[in-house]
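Dumping the structure here so I can ask a few things about it.
All protein chains but one are shown in place.
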Amino acid sequence: MDYAATTPPHPDVVEAMLPYLKEKFGNPSSLHSFGQEAKAAVEEGRKQVANLINCQPEEIVFTSGGTESNNFAIHGVIHKLKPNKNHIITSKIEHHAILEPCHFLEKEGPAPDGAGAGFKVTYLDVDEDGLVNPEDVRAAITDKTALVSIMHANNEIGTIEPIKEIAKITKEKGVYFHTDAVQTVGQIDVDVADLGVDLLSASAHKFYGPKGIGFIYIKKGTRMTQFLRGGSQERNRRASTENVPGIVAIGKAAEIAKTELSERIKKTTELREMLFNGLLEKIPDIRINGHRTKRLPKNAAIIVKYVEGESMLLNLDLEGIAASTGSACSSGSLEASHVIRAIGTSPEDSHGSIRFSLGRLNTKEEVKYVLEVFPKIVQKLRAMSPLRRK
Amino acid sequence: MDYAATTPPHPDVVEAMLPYLKEKFGNPSSLHSFGQEAKAAVEEGRKQVANLINCQPEEIVFTSGGTESNNFAIHGVIHKLKPNKNHIITSKIEHHAILEPCHFLEKEGPAPDGAGAGFKVTYLDVDEDGLVNPEDVRAAITDKTALVSIMHANNEIGTIEPIKEIAKITKEKGVYFHTDAVQTVGQIDVDVADLGVDLLSASAHKFYGPKGIGFIYIKKGTRMTQFLRGGSQERNRRASTENVPGIVAIGKAAEIAKTELSERIKKTTELREMLFNGLLEKIPDIRINGHRTKRLPKNAAIIVKYVEGESMLLNLDLEGIAASTGSACSSGSLEASHVIRAIGTSPEDSHGSIRFSLGRLNTKEEVKYVLEVFPKIVQKLRAMSPLRRK
Amino acid sequence: MPEAYSNKVMEHFKNPRNVGELENPDGTGHVGNPVCGDIMEMYIKVKDNVITDAKFKTFGCGAAIATSSMATELIKGKTIEEALSVTNKAVAEALGGLPPVKMHCSVLAEDALKSAIDDYLKKTTGKGLPGFKPHDHTH
Partner (left out) sequence: MPEAYSNKVMEHFKNPRNVGELENPDGTGHVGNPVCGDIMEMYIKVKDNVITDAKFKTFGCGAAIATSSMATELIKGKTIEEALSVTNKAVAEALGGLPPVKMHCSVLAEDALKSAIDDYLKKTTGKGLPGFKPHDHTH
């Protein structure tokens, strides 16, 4: 139950990409018919993706994943609008793929053209559920602000941010708005027209597509530079030979998501509620992490007091259950995650964060199994914990 | 015969990656055993690639392709060494994926920290065969030079550059040396220790791996910043969920290349000579493009006087033969390519450049077929050409 | 670009009509230059103000060849005035459309035609086509 870290490509997705790994291996930039066959496949994928998020195909640029899309959004806008605009607003709970490019820009010092101050970034606080307050966005906007980037839903705690409300403010102020929708595309309804964003990032492997392919939605008219520079692929917006099988795959994954969406939402919400209710009932001293209702259907994040995350994960793994602590995307260090800290979790509690995330293949039986196994694990570890009695 | 634009993944490569598209879909950064199985596959791929180019596995960082590797090399080094070092030396015949990041840096103006001049780029001339003169590199190096980037072999005209000679000079001068080996890895012997480079780029789809995966070799101790920023994947050098199937595939492609290399060189050299000799014999007013002997075995580039490239391509395509004019990676515009111009080709002649490139699946029969069909095409087009008689 | 070119373009590319030169043409048009990569020459025979024959020679891409071919077809049998109303759009439309990046080829064909008529008028009336100035094809 770690579908927030990655998902298994849908069998139909693998099936669809296979011919493009085998006999249909042309380069879409080649003039011969062999290349044009590949190009047609790329354009079909673009249509399928556009159809999922309700935009024009030309507004989709394929990338290598969520990280590249996020880096592209940040760099693309700020390098285009500098030096007049040199300010970015984001939140403290963004994915590292937003925070790190921002840190890099901040460290760049004075603006590249030497005109006045360098890049500035405002990292907005969130409340204890992880919600950004739209009014904080409004208050942070200055005449130097180029871009606001707030994630659609958080990968650790599942909280869904008030994107529409923020978009109203950015539109009013004439500031670009990017949202990292890596956790939401294919999981909940993502309609760029309805959301009102200018830029949106997604990654195929989070919605039953393969790893190494993603996209960025760039609303027509949005001014930005390239990020990957070289050939004139993707209408000059992203260089590099197109990952044709990957694009075919993400297209197929988008198409499937479109059909299955309401079913997915219904099913994962049901399983999640079953899991939450069962855990709360069976284990004392735990609490739900993130907003109770404004949350991703698939995300079941909790704080288990008195025990440490890795030891829970290992025990779960021994029982054949996958889960994650902090962000699976950035583990390795077991430092309490920046998200958990930003919502004001105490250091002790932060170590006890654990995230189950549900997918289309999970069943009620599996949830029952977790409800059977996990309380015992917590009990065993708590018996060992010197924090318990304090 | 357009194997320089892209190659069909080897069947064993597709076979090897399939399980990682299907049941073994874990995220290598996840702590559970499912994630660790993916991690092990990634490390195996790293070993296979390292083995092909004779380096340590830790010196390999996987990317989304040649373009990203090139962008990473340029940005990574210059952002680390600035503002003390702000100068890059490259050649006029590099791939756009080197030239464009360089153009971008030049346009950046004064250095980001405001200290003195901005980034400077020297674009070295080449001779009429496309060769860079190592002494020109020496002469261009100043105490501000951070990086020299000269491609291993050119994608359009196939000329192989004197990398070892240049590496001696950069080593002596204490300047980093990057080579774009996208056209050579898996095609000729590429041994980083022997070449003496600090950085090297490659892309799987040019050596029978899939599109959307590549690598950069970063010699131990080379100081550089990240390019894709976010999570701590690839030992903190390249963020984004690892493209596990892609990495497995490039590893397999590297392994196969290692075994097949001498055979590939022998076979493509033979076919190319057969093609060159046949064409020169059958068609008047044509000449070989690029160096006659210091060239990629697979590359058969020629200049056909009095006719235009696209019209040759179209006719070839109608006969079922794929080829390219200028660079397949950057076509769309039919402006004479920068490479063709840099080697001093006249404007008229430049439009008549055409490139056949050979691969492991080509046969003598196919070459014979080209030798039968192509002279007729040229004859037909020349009959139509107002340039002929002049 | 078989995908991008219409069947009609491909048809004219494969079997171009009216290729060649005319002996003693009444008008010769020459447009384009080797730097930009498209050169068209057009030759016309005129009798009683009617274009009785037309031929072309073209160095250029598939669209350049197809538009030359179509342009010569369109003007044969037409009066000078009728031929002058054959615009680049008309040539492109007759070909079932052209990819946007190739529209300039149709402009070239229109210019080649006008240039040939201009030459014919100069030879017969001593004055060229009023206001005629070929487009700059060097980009």
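Here the chain labels run A, B and C in written order, and each chain numbers its own residues starting at 1.
Simple rule for what comes next: a contact is a pair of C-beta atoms (placed from the backbone, for glycine too) under 8 Å apart; a residue touches a chain by one contact, two chains touch by 3 or more.
Remember, it's a predicted structure, so these values are computed and weren't measured experimentally.
Undergrad: Of A:Ser33, A:Thr142, A:Thr222 or A:Ser385, which one is in contact with the hidden chain?
TA: Once the missing chain is taken into account, the touching residue is A:Ser385.
Undergrad: For the chain left off this view, which of B:Ser33, B:Thr363 or B:Gln379 is in contact with it?
TA: Counting the whole complex, the residue in contact with the absent chain is B:Ser33.
Undergrad: Which one touches the absent chain: A:Tyr306, A:Phe356 or A:Phe374?
TA: A:Tyr306
Undergrad: Determine and list the subunit A residues touching the chain excluded from the picture.
TA: 306-311, 314, 317-318, 332-336, 346-348, 351, 383-387
By definition in this document, only the chains that are shown with their structure count from here on.
Undergrad: Where centres are the averaged C-alpha coordinates, which chain has the largest centre distance to subunit A?
TA: Greatest centre separation from subunit A goes to chain C.
Undergrad: Using CA atom averages as chain centres, what separation in Å is found between subunit A and subunit B?
TA: Spacing between the chain centres: roughly 33 Å.
Undergrad: Mark out which residues of subunit A touch at least two other chains, giving numbers and ranges.
TA: 31, 33
Undergrad: Send over the residues of subunit C in touch with two or more other chains.
TA: As it turns out, subunit C has residues touching two or more other chains at 1-2.
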